[in-house]
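Here the complex is missing one protein chain, while the rest keep their positions.
And then subunit A:
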Amino acid sequence: MLFFSYFKDLVGREVTVELKNDLAIRGTLHSVDQYLNIKLENTRVVDQDKYPHMLSVRNCFIRGSVVRYVQLPPEGVDIELLHDATRREARGG
């Protein structure tokens, strides 16, 4: 559940989601669930010319299973907090 909680804290931030089919979408993180399904708002495709069918898509739902990377804003990463959370999770509490 660590990454679920972590992504929940990032709601409202601008992220880039890169999918397994190499499609990369940038947008505001609207919500995330236990499967790491992601909903983005105000989306734009990084390589728009290659994916013309995404031109009029402003909001989208991405299935968690097809995500390869999520690029986060540097200020959204608190290493200390993540360390602590990881240790807590490893202890089972």
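As a convention for this text, a residue touches a chain if its C-beta (ideal position, glycine included) is under 8 Å from a C-beta of that chain, and two chains touch if they have at least 3 such contacts; residues count from 1.
Methods note: contacts and distances are computed from a predicted model.
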>> Just to verify: the chain that's not displayed, which of "U6 snRNA-associated Sm-like protein LSm1", "Anaphase-promoting complex subunit 2", "EF-hand domain-containing protein" or "beta-aspartyl-peptidase" does UniProt list as its protein name?
In response: "U6 snRNA-associated Sm-like protein LSm1"
> What is the set of subunit A residues that contact the non-displayed chain in the whole complex?
Replying inline: 8, 11, 19, 21-23, 25, 30-34, 37-39, 43, 52-63, 65-66
